[in-house]
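All protein chains of the complex are present and in place, except for one that has been dropped.
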Amino acid sequence: MAAVERLSFDALVVGGGIAGIEAAINLGDNGLRVLLVEKDLTLGGKMIMLSKVFPTLDCAACITTPKISEVARHPNVTIFTNTEVKSIQKQDMHYFKASLVRHPRYVDESACTGCQLCEEACPAVVPDQYQYDLVGRKAAYIPFSIASPRVATIDMDHCVLCGACERVCPPQCIDFTQEPAECQIIMKTVIVATGLQLFDPARIERFRSGHAKNVITAMQMERLLAPTRPYNHVLRPGDGKAPDKIAYVLCVGSRDRTVGNPICSQICCMYSIKQAQLLMGALPMADVTIYYINIRSYGKGFEEFYEQAKGMGVNFVKGKVGQITEKENGNLVLRYEDIRSGRLKEAEHDLVVLSVGSLADPDASGFFTDGRWEQDEFHFPRQKDLFFNPALSSIKGVFLAGTTSCPMDIPDTILSAGAASMEAIRYIKQSALGI
Amino acid sequence: MKRKIGVYICHCGGNISDYVDVEKVRQAAAKEAGVALARTMEFACADSSQKEIAQDIQEGAVDSFVVASCSPKLHLPTFQSVAERAGLNKYQYVHANIREQVSWAHSDDKEGATAKAVQFVRAAIAKVRLAKAIEPIEIQTQRAVLVVGAGVAGMKAATSLAKMGVNVYLIEKEHFVGGRVSQWDVLCITEETGKDLVTRFYIDVVANQNITLFTGAELVECSGSMGNFTVKVRITPRYVKDICEKDRMRRAIEVCPVEVVDEFNFSITKRKAIYHNFPSQYPLVAVVDMKHCTRCGKCEKECEKIDFSQEEKVVELKVGSILVAAGFDPYTPKNGEFGYQVYDNVITLPQFKRLVAISDTELKWKGRPVQTIAYIYCVGSRQLEGENKYCSRYCCLTTICAAIKAGEKFSGLSHFHFTRGIRTYGKYETFFYEASKRGQVFLQSFEDDPPQVTQKDGRTLVRIHDILTSRREVEVDADLVVLVTGMVPRTDGRIGEILKLPRGRDRFYNEIHMKLRPVETVIDGVTIAGACRGPQNVVEAINSSLSAAIKSYSFVRRDTLAIEPIVAEIDPDACTWCEACAKACPFDAIARDASTGKEIARVNTPVCKGCGMCLPVCPANAIQLRTFSDEEVQQMIGVLAHEL
Amino acid sequence: MARPDLKFGKKLKKYGAVDFNACYNCGTCTAVCALASETDSFPREMVRYSVLGLDEEIKGSLKPWLCYYCGECSTYCPQEAQPGELMMSLRRYLISRYDWTGLSGLLCRSLAAYAAAFLAVVAGLMGLFFFSGWGQKEWMHYGHLFEMAAIGGVFAFILLPNIVRMWYFTVWKRKKTLRMKTYLLALPELLLHMFTQKRTLSCNDERDNTLWWFEHLVLVLGYLGLLFATVFLDWFASTHPVVVAAGYVLSAVVFVVTFDFVIRRIRKRSEKSVFSHPSDWFFVIWLFLMGISAFGVRLLVDLGALAGHFWLYLLHLTVLVQWALIIVPFGKWTHFLYRSFAMYFDRIVKMESPAA
Partner (left out) sequence: MPEGRRDGAKILVFSTEKISDPAIDMAGLLKLHYPPRVYTIAVPCSSAVKPHWILHAFAQGFDGVFIAADGSDCPYGESCTEKTGALVQKTHALMKEQNLDAARLKMAAICSVCSESFVKHMKSFSEALQKGK
């Protein structure tokens, strides 16, 4: 490892998703010097991967990218992507100390122009995690077209060290000698915005995720519907056929005690309804059926959005799917009890979307090494004083933004990030006054 | 002086250059008058390209420029900041959208796309030729915020702002703080009661020197704009100067002969004309309700702190921002809606919550013991016929919690929930589980087949076609029917009218953008927080109040504010003051001005949003919108019309 | 019109039901049940009836008997509402509802009543032992006579009337039919299920269930064989080598298989063994004791050592009497009968329903 770099900031924001970005902008706007750390190669988190967002149906990227460019050129905000937080400790009354590892991209970030020639030249193809494995990418790659920073990275786990990228790079910015660099940060306050983790549906064997190719997750469907989508059309992955009977299975991995996640993930009903509406637009002839337990369209404009979907002809079937079986032609048979009639039924669909729930991200719990980090029974960080100060964690000076503390939709995430930044600024002001 | 225009045409890595012959575009641009240089770039937004543009400006090769690339929604600010970094006014740069509206839209027609790109670039050049440097409008700001409503959201916002060193005027229409939360008792989620929570907030409010709290205070007038509002607040007196010795106030209340319904308990009890909601509602000083007081003078004899000489007054305050946390009203069912006001054991959820709170050992309604309770959900929400189409969000959870609490407090209760599908989202799902596990029964019907409430032989029967039991008709003989009433906007909407806050389809105050600007309104400087934005629970209200506070703070933290200078301008010579523009302006930004001797319209630039609604209505064509002047628009039209 | 009765659920808990109130009606249990079909959707319907306390619907339903408790529903229930155990409890409850004496219900609800009944048998036999003055020969003779009388009596006075009641609740009340043709055509169903339990094989989780089905089938056949051998062939007194050998094999089958069942319950190996009601324990333990003591008694006879160890015969007899008078008419033994008749009645009802 290279020599340890030491830096100091007013605030550390962990997580460069929409919550972290919003918090960093708020802090920066109010004159705080902020370090925004993202473990991924790009800012934007889950939101930038989405197609459109409910209930307004505006494009997710179009909301995210202006925020990203705002934070990226903010004079008070420093951004470290591809950087991992190893530990955060309270140093004394007013300061925290964090240890970070900046992973190498094997590309000189400041020189890369994002021309993608390295990508063309690279011979190694691996599943593209940013397209949720629907298509492949190269080992030398730019995550996606609106990534920020839009620079190339060499994926060393898959690189064959052929040197092809090095030869074609016009600014000669590929550098295989880069090494992880450790970095020590001193700061006064921390905002944790590590976000949520999607439930892995392969854990529920009877839904055949990972076995049947035409069983996909809602996040994969987001990619199929997004403007920067892989096939430029909604096709089922099994055989590239345009689906015409699509099923949504709700509550996959949420409201389910058997997988240890008894709570409702809050967003799945709505994103499924949104996708159904988008599918009706993209595939006008397709039937879309949503299998649900309860539709939770509780937010501003949500109920109206649900009614709109019904009006567009989306089928809503009350009953949770119990079992999915794959037929030889790749179609899927869903077994469920139709609660309205009280009868067991089977239905055949040619594409099944699992509306997976969200879980607490295990990352956040690992940062704080002094033992004062508390969690609730669902492994979310404990909100110490929920009504009085919802952003406060169990450690004074550490605040929670967005889905770090519980599942929530984007408007609530933005509000929660606003709350965390307000509390963080106030905390710094007061500790400066010695209160 | 001759313009030195730089034109930069982006390949966008093939996104543009695959369909548009960028070289052809460059050549066409280079021929235009005033163009000093025209270049193509692989990625105009890349750091290296930005540096190149900045260098051209700094070296004096370029004094205004056009970037032809993707949609300005993505990168307008990027290139504006390039201009600023290089020391050029950002309005001397014009953007041409040749990706979304050219290369992508016409990827089937390369010739057509190239020709269109040429036209767009030429039009942009025509516009930038006329571009002038415009300085942002600076306005002086007051370092003070008016917070309307001293419920939990208002108090949280007030204390947060005050702790940042901002002067806060916190006004509350009622004589006691705490709003709805003080009435709730059981808050669910945590063990804390509404009363305890309000106490904590109140202590924070009174401990802070920067907060001035007015109770019995109502906003009556507002003028000015962001950074500099002048508001008038009418304050109704309490007619009680201070806290009397405890017992003496109790006696003063006892001797009052007037009894009126107690709104604090949602009319299930009575109070006196001199009253205090419960022994510890803040401020601790009692109030005389002058609307009902008969001036009999009995209370005065008991307590010397009572003072009928107090008078209503109006104070004027100057603030830089206004934060509205006006709260909500519970929906009032119509007469006969599920038997409301027809059968005497049909009550609303707020009434039930107060009933549970004030009952001690046994749950009784109108003297009769209550054992079986039927809760009917979605009353006033998700209406099929009425205008409330929205879900009120908080009711499922709050009803379940109230039922659990009632079950813990009183033994032997049976609970039947007549729902339309339970919506205990997030972690609140555990409360639904808890209630079910304890044997509370949940039934569900369709939207168009609501439960029926009838009476037979003195018994109240609630019937439902329960879809969880294959639509079988299920009947419950209930001692008490609780209508789970949703949230509606405050029936007293004067604040919204005074501040001109727009409302959404649900009639709650509307934000500018749900995701980008969720607590700001189109009235600059006015933010909204809590349930006046739409139904939400306490945690969500606090989150929004903190978000609103940080926004309000950003309006007042500096002495001056810079705002976008794209505003309407009036040609005083041409204007004849016909009032048409003032009428067309949705923001009241235009007023009559006779200071120069001639009656003309004057634009209050800090208020003007630059929408241009006043432009077409002027009969004298005396109004121009900056960057959209007749000359600019007509030049562009001319260029576009004459294809090369 | 149905009126919910929340007391029902509380009562059902005494029959072993747990947590079923937590059900949020998603239908997963029905969807994962291999035995459920479009015409027979369960267990959720039964869970819902139990939550609402719709006693009449439950009493008239044969669905609890259509379940063979593979436990998938409980494994996958997202609310952990134990629908499988509820179905088991409903079967116990139905047994008590069919029983005209009311003793089934009493024994099921009260462990003390069970113990008292067992102790009464012990006391009776001890009384006989001290006051009758019978020798080994009389004991064995009367013991054999008792077996025959008990089978006839229990069948005539308890089981037959109960099956008629079951028929009345589940067939007559719903269909009011006495068409002999239907009853005859449906009859093979009765015999098939009584002797093969073949529906178990349709349960999910194949490997484990096949083994369980096989053991269960062997046990049923072993038990019926042993019953035949002791009662009609008088195994203990017989000298025919085939009868003697068969007796050994059959009793061994009974105690070996039941021993495995006990171990299953102790280890809670599968979903169906997680919860054990007292009646389950009595059933398997007494069957085990019966098999092993019969084996022992015959061994002593063959070794000519019975006189010196006559206590073993008395133990065997005690177990036998308790079995015949308590477990067979009022205990879990009846599920063998009711389940088979349920399949029979179900077939009749379906044959009489035009839609089916």
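Letters A, B and C mark the chains in the order given here, with residues in each chain numbered from 1 onward.
The definition used in the following text is that a residue touches a chain if its C-beta (ideal position, glycine included) is under 8 Å from a C-beta of that chain, and two chains touch if they have at least 3 such contacts.
These numbers come from a predicted model, not from an experiment.
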item: Options B:34, B:493 or B:610, residue touching the unrepresented chain; value: B:610
item: Absent-chain contact - pick from A:7, A:57 or A:333; value: A:57
item: Touch residues of chain B, complete complex, unshown partner; value: 71-73, 97, 99-113, 115-116, 119-120, 123, 502, 512, 522, 566, 584, 586-587, 609-613, 615-617, 621, 625, 628, 630, 633-634, 636-638, 640-643
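Note that only the chains that are shown with their structure count from here on.
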item: Inter-chain centre distance, chain B versus chain C - centres from mean C-alpha coordinates, in Å; value: 66
item: Chain A and chain C: spacing of chain centres that average the CA atoms, whole Å; value: 54
item: Separation of chain A from chain B, taking each centre as the mean of its C-alpha atoms, in whole Å; value: 27
item: Chain A, residues touching no fewer than two other chains; value: 255, 294, 339, 342
item: Residue numbers of chain B (touch at least two other chains); value: 422, 433, 468-470
item: Contacting residues of chain B [partner chain A, same complex]; value: 13, 42-43, 46-48, 73-75, 77-78, 81, 152, 156, 160, 163-165, 187, 189-190, 192, 197, 200-201, 382, 389-391, 393, 421-430, 433, 467-471, 504-506, 508, 514-516, 518-519, 533-535, 538-540, 542-544, 546-551, 553-554, 557
item: Residue ranges of chain B touching chain C (in the complex, touch as defined); value: 414, 416, 422, 432-433, 436-439, 441-442, 444, 463, 468-470, 472-477
item: Chain A-touching residues of chain C, taken from the complex the two chains share; value: 24-33, 36-41, 44-45, 75-80
